[in-house]
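The complex is shown incomplete by one protein chain, all other protein chains being positioned as in the whole.
Per-chain residue numbering starts at 1, and chain names A and B are given in the order in which the chains are listed.
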Amino acid sequence: MQENQKHLREAAEKLLSDKKVDVIIGYERGTLPLRTRPVFIREPDETKKLVWNSRCENNLSFYLKTAKGKVGIVAKGCDARSIVGLIKERQVKREDIFIIGVPCPGIIDRKKIEDTLEGRDLQEGVESDSQVILKGEGFEEKADKDKLLHSSCTTCTHRNPVLYDTLIGKEIPEPKMDEYSDVEEFSSKKDNERWTYFNDETSRCIRCYACRNACPSCYCPQCFVDQSLPTWFGRTPHPSDTLIFHMIRTLHTAGRCVDCGTCSRVCPMNVELQILNKKAEKDVKELYGYEVGTNLEELPPMATFKIDDPQEFIK
Amino acid sequence: MKGKVIGKEQLAGWLDNLREEYDVWAPVKGNGLVSFHPINSASEIYFGFLNTRKTPKDLFFPQSEVLFSFRRGEMEKDRDTLLEKPRIIFAIRPCDAQNLALLDKVFDSEDYQDPYYVERRKGTLLFGMACTHPQTTCFCTSMRAGPFEKTCLDLLIVDLGNDRYFVEAVTEQGKDAIGKNNLLEDAGEKDTERLAKTKKEAEEKIKSKIVIEGLEEKLDKIFDSSLWDRVHQRCLGCAICTYLCSTCHCFALLDEKVDSGGQRIRSWDSCMFPGFTLEASGHNPRISNKERMRQRVMHKFNYFVKNFGQTACVGCGRCIRNCPVNIDIREIIQEIDNE
Partner (left out) sequence: MNDLYRPKPVTIRKIVIENEAKDIKTFELVFLDREDRERFKFTCGQFAMLSVLESGESPIGIASSPLDDEYLQFTVKRYPTGVLTTALHNLEEGTQIGVRGPYGNFYPLEAMEGKNVLIVGGGFAFTTLRSTIRYLLHEKNRSRFKDITVLYGARSPGELIYKSQLKEWEERDDISMYVTVDKGDENWKGRVGLVPNVLKEVAPSSKNSIALVCGPPIMLKYTMVPLLDLGFSPQTIVTSLERRMSCGIGKCGRCNISSRYVCKDGPVFTYAELRELPEGAL
């Protein structure tokens, strides 16, 4: 990863010096232990700020919606799939962006670190190839990175960007696995168990809309929850309104969500509804043979009609 | 008055006695989050918390509350009381308690007293738990307070790091809460020595600093600075920083339909949302994230100071810890200072 960080900085510097891009959106070191954050770099000598590691958790394609000029963007596997989606949905023009692809072995979930710490304050953290060292008042512990990976990353089959203009480092092997075993397990639960799960999760929601705002697919100029005439939804964290907000968001991003996990990572209240997004992703794949964000040609299934589309739902 | 001490194993007995008269709210852990809940037994309390994820401001100013109900165009009768029993909030952190002094200025101002806030505030005793393990994101000592701050508290409780808590009454009501109980005994010389040491150590642990002296004047001068173009860039425009903030108190009044009629509701709102200032005509005076981020910073460190003589921040660090893109208010204040 250290090696890739070096290559990334070099590539970025060259792009800016050659004036191939006006800005590079990447990651820099954050102000908190183990944190990185999005950064906008416009000068070649600032490219040394760029970092690449297992804590580059944000999906930067979010920023393409408002970026101006020619934009260089650092993209992990999932981010690149989001970008493909945005190009297909005509939110971004292919020629306006330069994708700096980075193969990604998985991103560490801050919440798993929190769980490991059990309430203790993290004062310092160091990442190595396979481990993370966590330090604080009166403790120093090692944790395996594998065990800290975000759940989206553990079932990711597109670690390498599907679309890029330059690739940093070499492609890494894509794992072979049953990526939907968790969905199947969840689907096999009794109705009331699933109902309880969703209610429990959404009951913590504070309607801060971080999940929606961070999502690359959520770009509606006015979200259905914000409309005043007609007012579709209550604006308070009433259980039914909150549950329906999340359900509709899932449906609206079905066939577009790439399971990057951003919505779950940004949630301040640990609301975990990814299983729902993943179920939608699985259904789209099975029903329409469509894998989101993997190519620029295939038409998005929710925006297309074919005469032989499955229609069993019409009864 | 001299302080009292109570053995840790006696605490449950004391709280049980208090529960006869009061609803006791305390930090409880669930789903990886610690938050305040009414307790039935001291065993439910989670003492290992640094601070709660959400602030306890919602015990006074809930995220959403019904102001009145209506049915077929008629408003229903007023509610009589909000609290069935007086409350004790046990183990509130000093920063979150101090925050209520700021909210009092808004909701219990001379011209208009918000009846909902005021009633909850008057019906609640605050038992603070001194912060012996401040976090790296804490900067209360920069906000004219500290981990042992007593503002708004009725009692300050300090974990002495051994088998005892030090208990100091701050108000008459706090004194009464101690006085009714024989589980607490007078503190000895060793206890007070230990108290002083614990306090000093806690204060020294707080390394984060921001400088608020001169900040208001500085902000007057940089309203149109390009600084705002930079600091908002990575902002997602969500409401985490405002909803998890101790001091943020902006709200909306809105009507919601329920089965048989409707309710007028007061609900938290956030200056980070575009709709916050969007007018019916379609005009929006704060058109982008830049204006909204500036409003958040200006409100806390300039406008509130002008209107109420204090900075609207207690240094709890929640906005720093929880921002998904790591926007750090300490850094913004530093940048403002550098301008």
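Note that contacts are C-beta pairs under 8 Å (C-beta built on N, C-alpha and C of every residue); 3 or more make two chains touch, one makes a residue touch a chain.
What you are looking at is a predicted structure, and each value in this text was computed from that prediction instead of being measured.
K.L.:
Please pick, from B:Lys54, B:Arg164, B:His299 or B:Arg330, the residue that touches the omitted chain in the full complex.
P.N.:
That would be B:His299, which touches the missing chain.
K.L.:
Going by the contact rule already stated, which one of B:Phe107, B:Phe127 or B:Phe166 would touch the omitted chain in the full complex?
P.N.:
Going through B:Phe107, B:Phe127 or B:Phe166 one by one, B:Phe107 is the residue touching the chain not shown.
K.L.:
Using the document's contact rule, name the residues of chain B that touch the chain not shown here.
P.N.:
Within chain B, the residues touching the omitted chain are 67-68, 70, 73, 75, 78-80, 106-107, 109, 111-115, 119, 220, 223-224, 249-255, 257, 262, 264, 266, 269, 271, 276-283, 285, 295, 298-299, 302-303, 306-307.
K.L.:
In the complete complex, the non-displayed chain touches which residues of chain A?
P.N.:
Touching the chain left out of view, chain A contributes residues 228-229, 231.
Convention: only the chains that are shown with their structure count from here on.
K.L.:
Which bits of chain A are touching chain B when the two form their complex?
P.N.:
The contact residues of chain A facing chain B are 30-33, 35-40, 58, 62-63, 111, 114-115, 118-123, 137, 200, 204, 206-210, 212-214, 226, 234-238, 265-266, 268-270.
K.L.:
Would you pull the chain B residues touching chain A in the complex into a rising list?
P.N.:
Residues 31-34, 48-50, 53-54, 63-64, 133, 135-137, 205, 233-234, 236-240, 243-244, 252, 254, 256, 265, 267, 270, 273, 275, 320-322, 324-328, 330-331 of chain B touch chain A in their complex.
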